[in-house]
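For this depiction, one protein chain was excluded, whereas all remaining protein chains were kept in their positions.
Moving on to subunit A:
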Amino acid sequence: MADILDILDIEQPGTAEITRDSILHGDKMKKKYVTAKAARRPEGMHREVFALLYNDNKDLPPLLPTDTGKAYKQTKAKLGMRKVRKWVWAPFTNPARKDNAVFYHWKRKTDESKEYPFAQFNKQVSIPSYSESEYNQYLKSEDWSQAETDHLMDLCQRFDLRFIVIHDRWDRAAFRDRSVEDLKERYYNICGILSKVKTNPWSNTVTMVNGEKRVYHYDAEHERKRKEQLRRLFDRTKEQIEEEQTLLAELKKIEARKRERERKTQDLQKLISRADGNSAAANQTAITNDGMNTPSTVSSSIARRHDRKLHKKKLAAQQRPMRAIETVTVEWSGIKFPEARGTGVWLRSQRMKLPPGVGQRKTKAIEQELRLMNIDIAPTPTEAICKHFNELRSDLALALDLKNALTSYEFELQALRHQYEALNPGKTLTIPPSICNMSTEADTKPLGEIIDVVGSPGSHNNTI
């Protein structure tokens, strides 16, 4: 800083800075500094040259390195601005002590009159006290003698109500062994009685609520129970813990299986409701849109209704072991073909394209079914063909889903039957025919018929 001020020829205020030097040398230095400032650099002389010729003392630079400063001669360095305060090895008495014992410690001479600062940490728990007559009048107990009660109160005072420690130091030679809860019960009992009788309540057991005294009530029975439970929990052996863990794992597995089953039923239900919705929708279209109202469609719609009833029956049979499941009705036909695609002109065959949501496997399966029915995979896309072809494929997809669901349930039924037989050897589970027949029928029926039953537009397709 000084350098820059020097370069810019700015006069420097002499007293602003406090350097180590100014502290060490005190006032003398300052005076010199002020006088040195009187010398000014002659015009035209380089600063560096001037600095060589004149230092602050306006002396010539020394020829030999010298050491004339007073730094070494001064014995004590002044490090602070104030005078040092004295420490003395002085006697002190501690007001927290009852015996006025005198110890010695280092303290400031100025603090000599002050009280021992650590005495403020001397905190005591207030323990109720009682006279002999009070004891005889209020506190008599069949279980506790007065000597024992006195001992308890003494220990409470000594160990500041740390009941675990009190229990440890309990005089077992003189009195019988008591549990921590017994000790606490007696103590709080005494506190309660005394605070009712006496005017002077003890802060740790009595709280004032709306001007009335509330005495802390110690529930010994509950505490004993809690301790017992804790003890049991902590004293479990490794085997017990392991057993518990395996049981918990089993429970989790069972729950997972249950959830899986529920999920399956729900899926099935969705499928059924779809089928129902689909057929209903088809009905409507058959009646309103077609306008032809041929007897065949009517009969088919009747057949479908019948079918729906059958489905419901099956559903009820399946539902029995489950909790009530919400029947979700989704208006969804097997495959949803998007209506308009993009703007401008488009090929009608585009309408027959399966949407990307349909999986590869499903597509393959639908194609397979179509082949079985001798239907061209890509028919000429007239308006009517387009519509019916799409409907047919949608119903096919639905039928496939239903079939899959049926086989999986069939499998599960068989598995459960085997499980049952394995668990109860010698017994055989006869599956009620109401469940069984369906499956066998479905299996024996040729595929085309099922489709005919489920999906109505098939018949249309055949006619076209």
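Here is the rule we use: a residue touches a chain if its C-beta (ideal position, glycine included) is under 8 Å from a C-beta of that chain, and two chains touch if they have at least 3 such contacts; residues count from 1.
We adopt the following convention: contacts and distances are computed from a predicted model.
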Protein name, per the UniProt record, of whichever chain is missing from view ("Actin-like protein 6A", "SAC3/GANP/Nin1/mts3/eIF-3 p25 family-domain-containing protein", "EF-hand domain-containing protein" or "AP-3 complex subunit sigma-2 isoform X2"): "Actin-like protein 6A"
Among A:R40, A:H105 or A:R371, the residue in touch with the chain that has been omitted: A:H105
Residue in contact with the excluded chain [from A:R47, A:K109 or A:R169]: A:R169
Touching residue (missing chain; options A:V88, A:I241, A:L347 or A:A384): A:I241
Selected from A:R40, A:R158, A:K336 or A:H418 as touching the chain missing from the view: A:R158
Residues of subunit A (touch criterion as defined above) contacting the omitted chain: 94, 96-97, 99-107, 116-122, 158-159, 162, 164-165, 167-169, 180, 227, 230-231, 233-236, 241
